[in-house]
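Have a look at this one before I ask anything.
Excluded from the complex is one protein chain; the other protein chains are retained at their positions.
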Amino acid sequence: MRIKIINPNRTAVFTERCLNAGRAVAAPGSEILATNPAAGPASVECHLDEVLATLGVVEEVAAGEAAGVDAHVIACFGDTGLHAAREVANGPVVGMSEAAVYAAALIAYRFSIITLPSRTRIFSDRVLQHAGLEHRCAVRCIDVAVSDCSDESMELYEALLVEGRRALAEDHADAIVLGCAGLEMLSEPLRQALGVPVVEGVAAGVKMAEGLVSMGLATGRTGAWARPSAESLRDAGVRTKSKEQAV
Amino acid sequence: MRIKIINPNRTAVFTERCLNAGRAVAAPGSEILATNPAAGPASVECHLDEVLATLGVVEEVAAGEAAGVDAHVIACFGDTGLHAAREVANGPVVGMSEAAVYAAALIAYRFSIITLPSRTRIFSDRVLQHAGLEHRCAVRCIDVAVSDCSDESMELYEALLVEGRRALAEDHADAIVLGCAGLEMLSEPLRQALGVPVVEGVAAGVKMAEGLVSMGLATGRTGAWARPSAESLRDAGVRTKSKEQAV
Amino acid sequence: MRIKIINPNRTAVFTERCLNAGRAVAAPGSEILATNPAAGPASVECHLDEVLATLGVVEEVAAGEAAGVDAHVIACFGDTGLHAAREVANGPVVGMSEAAVYAAALIAYRFSIITLPSRTRIFSDRVLQHAGLEHRCAVRCIDVAVSDCSDESMELYEALLVEGRRALAEDHADAIVLGCAGLEMLSEPLRQALGVPVVEGVAAGVKMAEGLVSMGLATGRTGAWARPSAESLRDAGVRTKSKEQAV
Amino acid sequence: MRIKIINPNRTAVFTERCLNAGRAVAAPGSEILATNPAAGPASVECHLDEVLATLGVVEEVAAGEAAGVDAHVIACFGDTGLHAAREVANGPVVGMSEAAVYAAALIAYRFSIITLPSRTRIFSDRVLQHAGLEHRCAVRCIDVAVSDCSDESMELYEALLVEGRRALAEDHADAIVLGCAGLEMLSEPLRQALGVPVVEGVAAGVKMAEGLVSMGLATGRTGAWARPSAESLRDAGVRTKSKEQAV
Amino acid sequence: MRIKIINPNRTAVFTERCLNAGRAVAAPGSEILATNPAAGPASVECHLDEVLATLGVVEEVAAGEAAGVDAHVIACFGDTGLHAAREVANGPVVGMSEAAVYAAALIAYRFSIITLPSRTRIFSDRVLQHAGLEHRCAVRCIDVAVSDCSDESMELYEALLVEGRRALAEDHADAIVLGCAGLEMLSEPLRQALGVPVVEGVAAGVKMAEGLVSMGLATGRTGAWARPSAESLRDAGVRTKSKEQAV
Partner (left out) sequence: MRIKIINPNRTAVFTERCLNAGRAVAAPGSEILATNPAAGPASVECHLDEVLATLGVVEEVAAGEAAGVDAHVIACFGDTGLHAAREVANGPVVGMSEAAVYAAALIAYRFSIITLPSRTRIFSDRVLQHAGLEHRCAVRCIDVAVSDCSDESMELYEALLVEGRRALAEDHADAIVLGCAGLEMLSEPLRQALGVPVVEGVAAGVKMAEGLVSMGLATGRTGAWARPSAESLRDAGVRTKSKEQAV
């Protein structure tokens, strides 16, 4: 099967990291692709960024569908454009954040998201409300801009470590969820330093997407994520031919 | 003061109705404007529509800010683009849906939203979760497309009436919230037929916006709705000059 | 229109401040009145006080109705006697606390109430449970008696400032709600010192009441806030003539 | 020990029934008293009634305290005046509604309250929110006035039976809570007809009050139910001498 | 009536303390028994312990039923095996934890459980979720093993005192619930040191069980706690004769 990871921002170094994260866990026979829109925000740090990034996500989903991809993974904490992507895609679409918290819930009674920057706390809240794990997951923020994560400075690692220790002591966390894409290289050092599992969401998203494809499950079409009308798809510039062929 | 109503879809007849709804309740001295984006969806009936419509909302907010408007009201059930609009505007931005449920909560212990079409139930759920009134408000859907509301057929009225009667009997509703913009002409007939208050959200939004302006209250800037970075604003094509002058 | 603010305690200096707060924000053409019961507690700091104060609120509502007032605002944090007042009044009745948290929710994702004294935390909890904003609002208490707020000492201001800073740092608050009537003179100094919007509830209540009257909305009569029986009204000493004329 | 049941309304036939209900379950050595205020509403069917009835409850609690009663039970669904009574009493005060739902929760996973009249649904909601059993208890209403329960007509029994059957089928109830004081004579017939336990709250309140007294537990005084100030007690006409001796 | 306390672990000193706690509060005429399984864990500190202990609880309930006991109390925080015990018993079964939080809720608006060791926090969460009091009760843990509570060292008392003080200051607790059986001798010293009521669950369980028996209430049999099939009882080694005679 083929699974396409979509990094909603235009920063290619993140895309490459997400590809690495996905390939590292893919099952034999799964081909993992990764891409990012040519335009759009450098990082997704506010709602305005999300709107622009969602346009790119929808385009990339439509392109993936046209290319016969089996499933998509959205590689941005907050699951940018998840609902619209589900409407447009034939196959399943998995957000890295929801995948991360579901994976965490299978190995830890309580856990904490550490995300950045602080103003994006509302994105994590939204993910937890949708996924339903508010009662088992705390949200902690560090004030580093997402765009600063592209260099591999120790500053980010130190900030995650400090907040991770607080999560263990104050939130009674048994696991940590990395609240940003492209941090897979920090996962193992943090696990060793903190002594608890550390969940990286792009990897989790790839495995959940693989699972859905293996089970033959795709988005239900009777309600909230039904396919848009032909007019809506046209307005959005989505090539509808592939849609009409499908299902 | 000047308050600008933004109809996020491109259907002018809705815009005109929203303007009427707003003017009918405006305080002496409040100037009410209404507009809709030139492009964008004909109606907002799915998440894909919301993405496109949000681009228009953001543009209209930026234009309103440049023109010195004091506050904006988003006139679409679901409050399309509310978060992004709040980030971009200097003045307050009020969604018609949140305004409607807050107004309803001041006059009814329990109430019901009647919205359309069924697939948009998720929008009402989102509004109630954000506004916090899930414990007092039920959601009912009728399967009429929003675009069909532009003619003044009796069909829509009959469907609302049937569902309204069910709301009284089954939800123990003491008031009804009209779950769509542009239906203000059905408000009084429904009130008379059902014997309970009927809340129209655009009017509610205008009054809440007036209230915030009178109190000198604008969006807090320290967290979820802080102003986007200059780069994000530029990416979104928002003219940033007026922003930089402000605050 | 005419809106009557009811201060449920007998302390006239609070009533005057509430009147000032209301008049400062009233729309052109709105006449704002304010009163307090002759008897009743000096301040409302426990449930026993609430019972006595509610009797006064009901009397004042009945008097207001007889005098043709369009709406009432209850000017005490906790919204003393709100349910009974809604049953007795023909027009809408708005509590300052619910109005304050709804106004805050329109400009801040998260916010904090700072109220006093500590034992009244249960009142704020009740307001938030009813209004539905527990997920976005924290409650903080300072141990100053309400009655001590009647002099304009700096002590109260300092206590609010200290707790406000904690709210920003620990609750991630983007706005502050003043959890007591009669503090409107502290609103602007706190806003400047804290750098976030500060919501004063009496003003908010007046604007919400104006809004409801403008929209022609009054309390729904089919359920929880239906009019009391003639016997109940007589028992409560409410002059029922005006009631029977109405509706 | 001596336990005093307070029927908050002035209808003596209910008081007598409550006394019977309490005595039928009292432990050896427990003396059960019952009383009702001379003034106040004939029944408690709205919030206005609750205000007046609470005055009587507070007076009766103060009288009970002066007479050395060990605990009080409030015998009205909705637990009229519970918070104020707890502030005034030295000993524990138990509401019949909270006692009933706690007893029901010990013998049934899910259960339903059947209360009357419909407009008092808000009282049951309040009880369940406070007691915390909303997730296990449904509320059903029948449209009989409380005052009509004073004759022993079959009409009330039939209405309870019809709604009880619906509770079993639709709410998956394993027990029924009688949502009104003075119905203990219907408890056994309903149990036999429905085949599930039926909980009568006055009896439950007496047993919970006995339990608290036996354990030496009385209301905590550090927060929400701390004793009112001397001034508040004086304003309420509560004889404070007994209070000042106590503690 | 006869009430049997079941200590689910095999540590006899706890059983004796539970018996003392129960007898100290029993009504005249109530005979209190206490027992523990011969096998099973020394203390219940993890889910694996719970499984083994539940087998003992079920056996003891079956033995109690055969001996004509009227009700059972499970004397372990977390209410080990409560659901299975309810299925097997004819009479009511009360868990010490649910009884403790219900008793606490009748005398304190907010309260805190102090339990041990830390890993059992999930047990208290489960109790609060089932009982429904998460909104009024905080959980605090101390890192003493349950098995270390069997000597009467001051270490445990000191740890409870420290955490109790934090509960008052940080949780706004008006009462403390002892989160372990067999600590009744610490109840009074803690009450005096902290100045708030301290609830001991075994005593509470005995009083709630007495109450249910007095009211003639036993577990509802239509749903979650219906009697197991004969085959299930046989598989569990429960002597079914007494069952078949009953009900």
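Residue numbering begins at 1 within each chain, and the chains themselves are lettered A, B, C, D and E in the order written.
Methods note: a residue touches a chain if its C-beta (ideal position, glycine included) is under 8 Å from a C-beta of that chain, and two chains touch if they have at least 3 such contacts.
Being a predicted model, the structure only gives us computed values, none of them experimental.
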| item | value |
| --- | --- |
| Among E:Glu45, E:Asp79, E:Asp171 or E:Glu184, residue touching the chain not depicted | E:Glu45 |
| From E:Met1, E:Leu33 or E:Leu55, residue that would touch the chain that is not displayed | E:Leu55 |
| Options A:Ala108, A:Ile122 or A:Ala236, residue touching the unrepresented chain | A:Ala108 |
| Interface residues of chain A (partner: the chain not displayed) | 25-30, 92, 94, 98-99, 102-103, 105-111, 131-136, 168, 172-175, 195-197, 199-200, 203-204, 207-208, 210-212, 214-215, 217-225 |
| Chain E residues touching the omitted chain (full complex) | 40-42, 45-52, 54-55, 58, 81, 83-84, 86-88, 118-119, 121-122, 129, 223-226, 228-229, 231-233, 235-236, 238 |
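Definition applied: only the chains that are shown with their structure count from here on.
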| item | value |
| --- | --- |
| B-C against A-B, pair bridged by the larger set of C-beta contacts | B-C |
| Chain A and chain D: spacing of chain centres that average the CA atoms, whole Å | 52 |
| Inter-centroid spacing, chain B versus chain A (mean Cα positions, whole Å) | 30 |
| Chain C, residues touching no fewer than two other chains | 109, 118, 121-122, 172, 223-225 |
